[in-house]
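Every protein chain except one is present and positioned as in the full complex.
So, chain A:
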Amino acid sequence: MPIERRPPAGITLRGITKRYGAATVLDGVSLDIRPGEFLTLVGPSGCGKSTLLRTIAGFEPQDEGEVAIGGRVVDALPPAARDVAMVFQSYALYPHMTVAGNIATPLEMRRLSLAERLPLLRLLSPRRPRIRREIMAEVEVVARQLDILKLLDRKPAQLSGGQRQRVALGRAMVRDPAAFLMDEPLSNLDARLRVQMRTELAELHQRLGATFVYVTHDQVEAMTMSDRVALMEAGRVLQLGTPAQLYDTPASIAVARFIGSPPINLLPATAQAHGVLQAEGLVLQADSTVPPGPVTLGIRPEALALAPEGAPGTLAVRLRRAENLGAEWLLHAETPAGVALTARVPATEPVPERFGFTVDPARLHLFGAEGQRIETRLGAMVAA
């Protein structure tokens, strides 16, 4: 019995501000979450991502701004009336109910009157058995989709972490909500299960075609699952874009630093007249529009390559530690000025005892003194 699914709803946030006393947790956040997209709010702890999700759900009313779900402003509505479902980090399953009871709860709340839910009194309702049967049929459909049909009679305490996760998903899915809100749903799972559930969640999103708003502090989850990522820091959205956009064109040092593992290398440099950049042994030609002064070069670990030691136009480094990842090496090195650089190089040949790094200028990022991205085309210049 296929469940007729409603078209997914978009979520619009306009200037959401939330303060706790003197602390501003959300600082005028505006976001357009498209219908059916998997949008991830990612950022370090305390950046306001969970608060934003809880604002959408209706748990933390905002001080300023407006939340609209499916084109309808929901600011005055309680959580249940907002038509969103949430999956909690702790799963928040009712421990005294079976899996079936947990998944059935949202439907029972909507289809049975208060009297029909009260102990004893509910036995008087003639239509309750029929409604219960319908609900259980829907619960089974969802349970089958999540492969937890055999667990319906168990209590949450008898389930593994991954199984509880699925039950929590089932409780969200059975309502066919306008959007799914997920608050770090994978962080209580062990590493192997986390990778597996990542795939399953992404597949589930595709199958349901529903709007997912996903909160995580783990940039890998954000990069691997999302259609778009909103990177937050200190209550603001620093950058909104596809995972590739965030990785390839970070809008600021903060974004560049958060996205990517191992993290981006940041090399202090000086911009001189006519767009000439100088950093340690490296001399690069940028557009002449780059204002002179201190700048920062962002170098992804894979943009570094091994070079013979002392070759012109290379960075002199001292190897501190080499990590063998099987197919590649992670080389942790240090420049004479004490800047740590990590390079990711193919493990095709043994790492030489002494070496330097060359950089691919086309893959460099240039950031200004305030950490903002400077769009420029960089070219190599051999040192004079």
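What to note about this one:
The rule is short, and it goes like this: a contact is a pair of C-beta atoms (placed from the backbone, for glycine too) under 8 Å apart; a residue touches a chain by one contact, two chains touch by 3 or more; residues count from 1.
In this section, contacts and distances are computed from a predicted model.
From the set "Ferritin-like domain-containing protein", "Sugar ABC transporter permease", "Cytochrome c oxidase subunit 1" or "Putative pyrroloquinoline-quinone binding quinoprotein", the protein name that UniProt assigns to the chain left out of the figure is "Sugar ABC transporter permease". Across A:Val84, A:Leu169 or A:Val359, the single residue that touches the chain missing here is A:Val84.
Here one chain is not drawn; of A:Val73, A:Met109, A:Leu123 or A:Ala369, the residue touching it is A:Met109.
Where chain A meets the missing chain, the touching residues are 57-59, 78-80, 84-86, 88-90, 92-97, 105-106, 109-110, 114, 117-119, 155-157, 171.
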